[in-house]
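Okay, structure first, notes after.
A protein chain is absent from this complex, but the other protein chains hold their places.
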Amino acid sequence: MLELAIKGGKKYYGWMTFLLLIIGVGFLHYLWQLDFGLGITGLSRDTSWGFYIANFTFLVGVAAGGVMVVLPYYLHDYKAFGRVTILGEFLAIASVVMCVTFILVDLGQPMRIFNVFIYFSPRSVLFWDTVVLNGYLFLNIIIGWNVLEAERNQVHYQPWLKPLIYLSIPWAVSIHTVTAFLYCGLPGRGFWMTAILAPRFLASAFAAGPALLILCCLIIRRVSNFDPGREQIQSLAKIVAYAICINVFFFLCEVFVAFYSNIPEHMDHIKYLFIGLHGHGAYVPWMWTSMSLMTIGIILMVNPITRQNEGVLAVACVVIFLGTWIDKGLGMIAGGFTPTPLHEVNEYIPSVPEILIALGVWAMGFLILTALFKIAVGVKEELHD
Amino acid sequence: MDSCRRRVLQLLGLSSLALTATPVLNAFAKEAEHAEEPKPVIKPNKKALTAKQWAMVIDTRKFESVDDVEPLVEACDTIHNVPHLNNKRHEIKWIWEAHYHNAFPGKAGRFLSEAVEHRPFIVLCNHCENPPCVRACPTKATFKRESDGIVLMDFHRCIGCRFCMAACPFGARSFNYRDPRPFIKEINNEYPTRMKGVVEKCNFCAERLALGQLPACVEVSEGRLTFGDLYDPESEVRELIRTHYTIRRKQVLGTEPSVYYIV
Partner (left out) sequence: MKDKKFIISGVIIFLIIAAFPFWYNRGKAAPAPELELTAKAKAAQVCVRSTEFMKAEHMQLLDVWRDSVVRRGDRTYVSPSGKEYNMSLSNTCLDCHSNKAEFCDRCHNYASVRPYCWDCHIDNPKENS
């Protein structure tokens, strides 16, 4: 099936070349980072996790969002989603690959990564995160590839795949829960120490993942002969609508808890993000933009008239994707570290090399995504000829 | 076909037998060779200091100005090759001075006396009995030593993931964002430096304790710092804790810090 990824038109090769250029620039900067150290980023003693881990966290969500096509089809026999489950699974693969790459890029001694397996530490959440992420990657590769190949040969997929598919559903929930547990079990970080962090992560994931999937479906319909289907896109949109409402609701719960209790330690992180603290306020415009984007997203998604207009729907998906990215990516990480455990504010701004490396990783993810979608769409087109 | 499969299985069996022959024979040969030689022995230094849980008591009343703090920081930085970087984001500090409101956020009151407002507090790794950083480390590169309770770094194993830095409630850890060597004022040959990409922090001078010496900061503190075994009822630290009112940083989190402050 791989040959379907290397046969394409000019636009396909043009897009892949463009991505390769971005990857190249990112890779060169990464070589610089390997040589100099993580000092080329904007990270500091006080904010030791930044843009890389922020993108990692967001992308774990996008990967988990793929389960939103698998669950209705396999558990509840929602036949319509049969056309698009493979797209959800392939999106999960590309996202998890980006996640793992962001972790590698963030490490101070990446050549020692195998120490995590040699000296495994079951009490460390990071160890479990490695296990569940890699497990989810392999699950999706095995399931996606075999189901697609069976479809191409017009036979039913092998029966041993069924239990794996059922396993992938709670596993998807687990990858994002474990990632949330990285943060919410740390005693020194009040902003993250909330039981609602894992549910909030999942809500944001189920908004961002399917939103990206909708955008991919609309693009696929435009550039190929395969139409994922209007009903499928609308169902996904309804999922996004509910998820984004829940995400914003959870955030408002956090705001109430912090500000009604009036405990300074709880309020300070949210104050830093939304109104600034001790004279530092670089994140303020970003957070308000995120809130506005998510609110616009809610209005456009919940209202059936705007949701059913696919042009407006595309805008809504972009807006929701960006809004959740800022909220979960930038806001959550910077807000957690600032103010520091010693109540100091040392602002973190990602540096240009850091952003370029991150863009390189995103481009790599989109390269994999494009290739995989090309294969899936190629098979679907073959069948309909 | 059956005969084909049989041939393959026979071939596999013979190959695995052949592959295991050499190592097995080698192992027997080795045993025969070294059978007479006595085995090397590894043991602690005769003068090494031991304790069940090392702890420190800092008498903050004896600190009046930053002049009282500087020798401590200087001693630690010198013997441990701690670099001094110009870029504040990349700074490495093992023991340093903090304001009351920063050392004890949420605890410092209002309307304090001038003396207390301006008093320098020193902060360092608390070598907690229940350390969240040790729980966080995915490779056990940071670990709590069973023998004496010190929370140590194994720089050979650290992958630089900085999860321990996120986990520490006291901001005690620093990361080498670049090669530290150019920034070390005077290299102490008896202690290694670190390389870029690993996390470091105060180690309660484990290398000095192993040779029978007290931590450097304690030695130069002129009695302001006391060091001893928390679980030895006769130790000086227990005596101080019994007879004075002491506080610990963020005690409510339950990490059981081993650094006590007399206020």
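As written, the chain order gives the labels A and B, with residue 1 at the start of each chain.
The criterion applied here is as follows: a residue touches a chain if its C-beta (ideal position, glycine included) is under 8 Å from a C-beta of that chain, and two chains touch if they have at least 3 such contacts.
Computed from a predicted model, the values in this text were never measured in an experiment.
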For the chain not depicted, the shown chains it touches:
B
Listed residues B:T193, B:T226 or B:T255, member touching the removed chain:
B:T193
Which of B:A108, B:A206 or B:I241 touches the missing chain? It is B:A206
Of B:N87, B:S147 or B:Q251, the one touching the omitted chain in the full complex
B:S147
Which positions on chain B touch the chain that was left off?
37-46, 48, 143, 145, 147-148, 152, 154-156, 179, 187, 189-190, 192-195, 206, 209-211
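Methods note: only the chains that are shown with their structure count from here on.
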CA centre of chain A versus CA centre of chain B: separation in Å?
36
Going by the contact rule at the top, pick out the chain A residues touching chain B in the complex.
36-39, 41-46, 48-49, 103, 106-110, 112-113, 115-116, 118-121, 123-127, 130, 182-183, 186-189, 264-265, 336-337, 340-344, 346
Contacting residues of chain B [partner chain A, same complex]:
87-93, 98, 101-103, 105-106, 123, 132, 135-141, 157-163, 165-171, 174-179, 196-199, 250, 253-255
